[in-house]
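The next block holds one structure in the form of structure tokens; read it before the comments.
In this view, the complex is presented without one of its protein chains, the others remaining in place.
Chain nomenclature is as follows: A and B, assigned in order of appearance, with residue numbering initiated at 1 for each chain independently.
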Amino acid sequence: MTGPSSPLDRLPEPVRVYGPIAIAAGLLALLPLRYSESGSMMSVITEGLVFAAYAVAFNIIFGSTGQLFLCVGALAGVGGFSSALLADRVGLPMIPAMVVAAIGAGLVGGLLSWVSVKRSLDTIFIGIITLAFSLSFDNFILGRRDLTGGETGIFVDAGADTLLRDRVPTYYVMLGLVVAYLLVFRLLQRSRTGWAFRALRDDELSAELTGIDVTRYRVLAGFLGSAMLGFAGALLAHSGRGFIGPSTYAFGDTDVRVLVMLAFGGIGTLLGPVIGAAALTWIDEVLVEYAQLRLVLYGVVIIALFLRFRRGIVPAATEWLARRRRPATVRRTDTARSARQEITR
Amino acid sequence: MAPLLQITGLSAGYAGEDVVHEAALAVDEGEAVTIIGSNGAGKTTLFRAAVGLLRPSGGTVGFDGEDLTSLPAHRIARLGLAYVPAERHLFPEMTVTENLLLGAFPGRPDPAKQAMVFDLFPRLAERRSQLAATMSGGEQQMLAVGRALMSGPRMLMLDEPTTGLAPVLAKEAYRALAQLRDDGLTLLVAEQQVPLALELASRGYVLEDGRIELAGTSEELAGNPEVQRAYLGVA
Partner (left out) sequence: MIAAILDGLVLGLQYGLLGVGLTLIYGLTGVLNLAHGQIAVLSAVVVSLTMAGGVPAIPAVLVGLLFAGLLLLVVDLTMMRAVYRLDGEPRILLGLLLMLGVAFVIDGLLEWRYPIEQLRLSIGGDPIPILGVSMSTGSLLASAVAIVAGALLIAFFRYTSLGRAVRSVIQDEQGAQLCGINPSSVRTFVFGLSGALACLVAVTRAMTSPIGASNTISFTVLALIVAVVGGLGRVSGALAAGVLLGLVDRLSSFYIGTYITTIILLAAAALTIVARPHGLLSRRPA
């Protein structure tokens, strides 16, 4: 989506391309100045960053290539539990354990992508298969008490002697992760691969005709996004209290929120996932007294967003600005049509 | 007497682009009329717009004094204007009998009508419990016509009833249509197999690039040099 010419377009290219990431990082970096006194607030905003990282990674899979992976939590959990077990039981150092765990999660996600591309599954079937994987994973966590502690969960030793047990440094580590993920997303968008992703999303058939290897790019997105989810999950396992349990990565707690965040912020946009994560974290905090109503609110947000805007606030705001700038040239029908196309992203 | 079907100034198309431009035609009760035109001339679009499967961008469709222009397809079907599309749109996983019973929806299936259909197409009677998807193209065409007849329509519109049929079967299909015509059913047939169509119909229209370019009796059309060159293979 290229907006009409504006003063912003005259900025030098690096500023235009990476400026939004820098601004978001700068703003988020200021938060601990206000909240570092409060332990509970620090853990709320740190968790917000973890979800932002999930949402950016999920955006690479769903937003870029349209594969509806309903297993964000499970992939993060594969990373988290494997990294914890590799470090504590096998004795790997923490960072290699995290990397191996992330690759493991990436392979799982890549396999899911590969199967769905090979069998040319529709969105709905990818959704069902990944949902089945999610729920199997949740059951596995509860069932294999010897490995996962079942309902009680496990404490992770690796990471205890690092700065990941301190609140403020952990926040900045997570912020670093989110910024790194945003850079990956941006670089992907601008690479030949990103061009292929866009072609794929718009029209698979013509993408194939122009010689893009559909399998390869889908699977690549599946692998990369899943590995990023696994790494974020692993980092979460080793940080904070160093505790992971069945609800840490459960479908109902993770996927639901990530989906709402992405829907709210804007599927397929750079900063949408971060804005969505920030908004939902803030809303949760405001509504903390009505925690039981949180789910109702999520439902209403999803229904209202998809019914009214179809795409989330970043694209809606961009379009609103564009319309204000050139009111006569953007016709209603055009916006309606682009809105309809947008949902496929 | 006013015509049974009266189409005036009808324009229709897809994604805001008209394929058919201001077409006008009329069919009297009891008449058999044909629309001839090559592939892509707009015959299917014209028919779909007339029976409510496609919203026209302009013009009117009147049937027996009623304005059909803004009616949905199922209401038009119930008014007695039956349409047999070229792709037939049968119910593939239902038997011949079930397909026929649905043709009588929402009324009670009439055994006399079913007997009439089986009389017209004895093949269908033999295969009454076979699934539609497993039948040959010719049998599917018979079933599509049979299903349309089950509601006791006043008029039958057929879009290229010989699509995908071998010449022998195409002739057979037209023999059945001729019988329906002789029984007094009003027919409008779009066709590329021009000789067959002109033999069936008493009048015809020529549709080219979405416009009705020519109209006349079957003899006039068969004698027209342009028609001969374009559709009858006469040099």
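Convention: a residue touches a chain if its C-beta (ideal position, glycine included) is under 8 Å from a C-beta of that chain, and two chains touch if they have at least 3 such contacts.
These numbers come from a predicted model, not from an experiment.
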item	value
Omitted chain's touching partners, listed by label	A, B
Option touching the unshown chain, where A:115, A:147 or A:279 are the choices	A:115
Candidate in contact with the missing chain, chosen from B:37, B:85 or B:204	B:85
Candidates A:195, A:282 or A:306 - the one touching the absent chain	A:306
Chain B residues that touch the omitted chain in the full complex	51-53, 72-75, 77-78, 82-83, 85, 88-94, 98, 101-103, 105-106, 109, 147-148, 151
Absent-chain interface as seen on chain A, which is shown	66, 68, 115, 119-125, 127-129, 131-133, 135-136, 139-140, 142-143, 252, 256, 259, 263, 292-303, 306-307, 310, 340-341, 343-344
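By definition in this document, only the chains that are shown with their structure count from here on.
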item	value
Rounded Å distance between chain A and chain B, as computed from the means of their C-alpha atoms	54
